[in-house]
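The complex appears here minus one protein chain, its other protein chains still in place.
A and B label the chains in the order they appear, each numbered from 1.
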Amino acid sequence: MTTSLSQQLVNLLAAALLLIAFAMLSQRRVLSLIRLFAWQGMALGASTAIVAYSTAQHHLYYSAALTVALKVVLLPWILHRLIDKLYVRWDVETLINIPTTMLVGIGLAIFAFALATPISEMASTVTHSTLGIALASVLLSFLMMIVRRKAVPQVIGFLSMENGLFFAATSATYGMPLVVELGVALDVLVGTFIFGIFFFHIREQFDSLEIRHMEKLKED
Amino acid sequence: MIDAAGIAFQIVQSVLAVLIGPLYVGWVNQCRAWLQNRSGPGLLQPYYMLARLFHKEPVIAEHASPLFRATPYVLFGCMWLAGGIVPALATDLPFAPAADIIALVGVFALARVFLSLAALDIGTSFGGLGARREMMVGFLAEPAMLMTLFTAAFISNSTALTTIVETLAHREFAIYPSLAFAAVAFLMVLLAENARVPVDNPATHLELTMIHEAMILEYSGRHLALIEWASAIKLFAYTAIGIALFAPWGIAEGSNWSALPVALVALAAKLVLAGAGLAALETVSAKFRLFRAPEFLSTAFLLAVLGMLIHFLGRG
Partner (left out) sequence: MNPPDLTPVTIAAGIAGFWILIGAASLVESQRLRFINRLIFPAGAVAGCVLAIIGARALGDPAETLVLPLGLPDLPFHLRLDPLAAFFLFLLGVGAFGVSAYAPGYFSRESAHRLRLLSLQYHVFLASMALVMLADDAYLFMVAWETMALSSYLLVTTEHKLPAVRGAGFLYLLIAHIGAIAILLSFGVLHGGGFADYTFDALRATELTPFWATVAFLLAFAGFGAKAGMIPLHAWLPEAHPAAPSPVSALMSGIMLKTAIYGMVRVIYDLIGDITWQWGLTVAIVGALTSLFGVLYALMQHDLKRLLAYHSVENIGIILIGIGLSMVFIGMGHPAVGALGLIAALYHALNHAVFKALLFLGAGSILHSTGLRDLNDMGGLIHRMPRTALCFLVGALAISALPPLNGFVSEWLTFQTALQAPVLEHGVVRSLLPLIAAMLALAGALTAMCFVKVFGIAFLGQRREPHHPPAGDHPGGDAGLPESIGMAWLGLWCVVLGIFPAVVLMLLNRVAVSLTGHGLPPEALEAGWLWLVPTSAAQASYNPLIFLATIVTVVLLTFVFVRWCYHGRLRRSHPWDCGYPEQTARMQDTADAFGQPIRWIFAPVFRIERRIPAPDDPHPRFELHVEDRHWRWLYLPVARLAEFLSVQVAVLQRGRISTYLLYSFITLLALLVFVR
C-alpha cells in the first residue's frame, strides 16, 4: 500500500477528529469541552487545507480558512462568553455513566465503519477511506447530545456534529460549493446566537440550565 | 538459530535490564525534582537505597506464611525474565521466542497476583486494601494493554516482539494513526501499571489512597529491596516495550556485533527522553480519585480499540 504523505496526514487528522469526538463524549467539564471543540475545528481546517493542496482545489482553501476562523476562534470565544455570563462553569452531568457511553460509542463507530465501507469504495477521492470516520463523528456527536443534561454541552454537540458533516463532505466529494459552505457557516453562527439568547431565557424561567426542567413545559 | 552473538546479546541485555532499572528510576526522580524546582537526590540514590535495605535485618510478622517470604524472589524472577526478553538492545535474542507479547502480559499478571497474595497474607487492613485496589487496576489495565499490543500485532502480523520490532523498524516512513492511538493508550497503561501519578503516587507513604505502597507495607530489609528493584525493572521493561513498539529505530538486528554500540547509544538516548517525559507528565497531572481510575483505564482501552478499528478501516 503506497500512500502519499498528504493522504497519510489526512488519515491521521481524521483519526484525531474521531479521537476528539470520543474525548468530548468522555469529558465532564464545560471548559474542556469548548477547548476540545476548538481543537476539532483546528484538525478539520488543517485536513481541508491539506486536501486543497494535494488536489489543487482552490475553493477548499477558503473553506479551510473559514473553518479556522469560525470554529477555532469565533465560536469558542462566543461560548466562553456565554458560560461566563451564565456562570455555568460547573461539571457536566451525564444521563448514562461515562464508560457505558464509551461502549455505546465504540458500537456506533463499528456500525459507522461497516456502513461507510461500501460507500467509500464507490467514491474516487483520495480521502475516501475517511468517510467512515466522518460518519462516526456525526453519530458520536449525536450521542453526546442525547446523553447530556445541560444545554451548553448539547449545543457543543450540535456544533461538532456539523464538523463531522463538513468532514464527510470534504472526504466524499471535496466539499460542497463554496456558496453552500458559506451559508452553512452563517447558519451555524446564527444558530449559536439564537441558542445563546435561549439560554438566558431558559435560565430566567427556571433558574437553571437543566434540560430536565423543560419537561414542565409539556401540556398535560 | 542460536549462535554466540545471540547468546552474548541475551546476556548483555538481561544484565543491563537488571542493572539499569534503578538508574532509570533515579533519572525519573531527578527530572521530577528539577521540574519541581528541587535539587533532587541524585541519579544513584536508588542504588544506595537498595544497598542499605540489603544490609538491614528484615522484620516480618509472626504469622507470615512461606508465601510471604517467597514472593519478593518470585517477583524479581518474573521481572528479570520480562526485562530479558523485551528486545531493548537487539532482536536476535535466543530467549525472546519463549514468550511473545501476550505471554509477557502474563508474566506481569503473575507478578501482580503474587504481590497481591503476599499483601493479603499478614491480614492487616492496609494489605487487603492495597491488594484489592491493585487487582482492580490490574484487571482494567490488562485488556487495554492487550488491545494496544494487538494493534501493533495486526500491523506486523505477529505477536512476537522481535518480529514486530523488525517490521516496524523497516517500514517505509508512514504515519500510522492506529499506532498513534495505541501509543497514547500504552502510555496510560504504563502509568497505571507502574503505580505512577495520576493513578497511584510512587512517592507516597501512609496515604489512604495508596495502592502499591499499601501492599508492601509489611516488607522490610532484603525483601523490600528485591521488591523495589523489581518495580524498577518493571518500569524499565514497560518503557522498553514502548520503545520497541513505537520507536524501534536503532535496535540491533541479526547477529551483528558492530550494531551493539549504536544500539546502546540509541537506547540510552531514548531512555533519557522517556524518563524526562514521564517526569514531566507526572508533574503536570494530579492524582485521580481512586474511582476515576476505571474511567482512565477504560479510556485507554477505548483508544486501543479505536486504533485497531482505524487500522482495519485504513486497509479496507
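As a convention for this text, a residue touches a chain if its C-beta (ideal position, glycine included) is under 8 Å from a C-beta of that chain, and two chains touch if they have at least 3 such contacts.
None of these values were measured; they are calculated from a predicted model.
Although it is not drawn here, the omitted chain touches the following shown chains in the complete assembly: A, B.
Check B:Gly26, B:Pro46, B:Pro87 or B:Gly138 against the missing chain and you find that the one touching it is B:Gly138.
The omitted chain makes contact with just one of the residues B:Ile20, B:Met49 or B:Cys78: B:Cys78.
Annotation for chain A: contacts to the undisplayed chain at residues 99-100, 106, 110, 113-114, 117. Mapped onto chain B, contacts with the missing chain fall at residues 54-55, 57-65, 67, 70, 73-74, 76-78, 80-81, 84, 95, 97-100, 102-103, 106-107, 109-110, 112-113, 116-117, 119-129, 131-133, 135-136, 138-140, 142-143, 146-147, 150, 153-154, 157-160, 163, 206, 217-218, 220, 222, 226, 291, 294, 301, 305, 308-309, 312-313, 315-316.
Convention: only the chains that are shown with their structure count from here on.
Each chain gets a centre from the mean of its Cα atoms; for chain A and chain B, those two points are 37 Å apart.
Only residues 1, 3, 8-9, 11-12, 14-16, 18-19, 22, 26, 98-99, 102, 105-106, 109-110, 113, 117, 129, 132-133 of chain A touch chain B when the two sit together in their complex.
Of all residues in chain B, those touching chain A in their complex are 174-175, 177-178, 180-181, 294-295, 298-299, 302-303, 305-306, 309-310, 312-316.
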